[in-house]
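With one protein chain removed, the remaining protein chains of the complex are shown where they sit.
Right after this comes chain A.
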Amino acid sequence: MRLVILESSDSVAEWAAKYVMKRIKDFEAGPSKYFVLGLPTGSTPYGMYQKLIEYYKAGKVSFKFVKTFNMDEYVNLPRDHPESYHFYMWNNFFKHIDIDPKNVHILNGNATDLVEECSSYENEIEKAGGIDLFVGGIGPDGHIAFNEPGSSLVSRTRVKTLAHETLEANARFFGNDINKVPTQALTVGVGTVMDAKEVMILITGTHKAFALYKAIEEGVSHMWTVSAFQQHPHTLFICDEDATLELKVKTVKYFKALSAVHHKLIEDTIPIERSRSIH
């Protein structure tokens, strides 16, 4: 497990975007070899998408041979609702880049058979050859995707009934009316993300500091589902200074001492496969 501590949320966005770009380039994607990317929504990854769009426009990266799988989507929310994850991905990322719509996958929360939708999503991921890099964010309660506290750490893509706290937290996006917040979502499972070849989790802000502490300093717990990634062979946590406030000084110093090594990950000259083996 790696923890990269950066100055601000802007640097987290930039670092994450550079890493995604680097992985796509190193992969040498082509018509017969697609890079498969898992993607989150929310305020944390927004900056990363902005940066990726900037790099795309500057001709530094192309998504022509990239397949994407999104983490989750609300159930029964119209696709053009501003809070739907389809809406988010279209407006904040896909419409700006050269990705082929055929290669974009987002769970359909309006499918007639939701269970079938989830299992075919798992099949689609498998058919694509598995996910090369899954990017995620976390909630203040340490959830990844909609795998809220208590979710099984081997869970797969499924329909999830949302906790009341989640509804309360989300009400601000639905005109402060809790009755308008969708009560269910489709989400990839912790196990689905664990199957990715590599996982990069972005954490910014003081309100996520306790979750980061739970994620990396405490043991693996299904009450803090993101902690499962301690056991993933290639996990990168990218956080800003604010998110480290609940960590031990020792932990912070340890990872900061490794920063020179970590920064090599996004350098143009060294292939990632090489720097990856050095911890």
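To be clear about the criterion, a contact is a pair of C-beta atoms (placed from the backbone, for glycine too) under 8 Å apart; a residue touches a chain by one contact, two chains touch by 3 or more; residues count from 1.
Everything that follows uses one rule, which is that contacts and distances are computed from a predicted model.
*Asks:* Looking at what's absent rather than what's present, what does UniProt name the missing chain, "Sesquipedalian", "DNA replication complex GINS protein PSF2", "N-acetylglucosamine-6-phosphate deacetylase" or "Cornichon"?
*Replies:* "N-acetylglucosamine-6-phosphate deacetylase"
*Asks:* Would you mind spotting which of A:94, A:146 or A:255 touches the chain that isn't drawn?
*Replies:* Only one of A:94, A:146 or A:255 touches the chain omitted from view, namely A:94.
*Asks:* Please pick, from A:79, A:156 or A:234, the residue that touches the omitted chain in the full complex.
*Replies:* Checking the options A:79, A:156 or A:234, the one contacting the hidden chain is A:79.
*Asks:* On chain A, what residues meet the omitted chain?
*Replies:* For chain A, the residues touching the absent chain are 79-80, 86-87, 90, 94-95, 100-102, 104, 106.
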